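Missing here is one protein chain; the remaining ones are kept as they sit in the complex.
Our next item is subunit A:
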Amino acid sequence: MISIQTEDFCAGSEHQALRGAGPGTGAIATFTGLVRDSGDLSGVTGLFLEHYPGMTEQVIQGLIDEAGQRWDVQRARVIHRIGPLALSDQIVFVGVCSAHRGDAFAACEFIMDALKTSAPFWKKEITREGEHWVEQKEMDVARTQSWDQEA
């Protein structure tokens, strides 16, 4: 299930929901991304997140489907927030449950890495000096490409 929302989420509740996938679940891997005080700029006081409604959900669903073809994925959950976010706010949640930890770790990391370089979201950093649209990082692109090489 995919949610794009302005509201905060409870990672604990999401984890609990993933436990409901059934008795075949042996592992849950989750990732939560937070707003930190430095990115392209230092002294970041908040972010603004923009997205392309419709395309975003399609791209993320495609990533979940791809993860399901490559690993044992019993259930996957992605939440991404949009709009204004403050320092230390939660931005993104990815949770995957599987029979075994290897599949859960890999699928969770793959979805997160690929989301960063293919889902149409854009971050703007807010500082006391001004605003700045974040640049895509070569490191992030390389991480996503490394999953292609493993396939």
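Everything below uses one rule, namely that a residue touches a chain if its C-beta (ideal position, glycine included) is under 8 Å from a C-beta of that chain, and two chains touch if they have at least 3 such contacts; residues count from 1.
Operating definition for what follows: contacts and distances are computed from a predicted model.
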Per UniProt, what's the omitted chain called: "2-oxoacid:ferredoxin oxidoreductase subunit beta", "Transport permease protein", "Molybdopterin synthase sulfur carrier subunit" or "ABC transporter substrate-binding protein"? "Molybdopterin synthase sulfur carrier subunit"
By the document's definition of touch, the residue of A:A27, A:V44, A:A76 or A:V92 touching the omitted chain is A:V92
Just to verify: which one of A:C10, A:M55 or A:L87 makes contact with the chain not shown? A:M55
Given the full complex, what residues of subunit A touch the hidden partner chain? 33, 49-52, 54-55, 58, 80, 91-92, 112, 115-124, 133-136
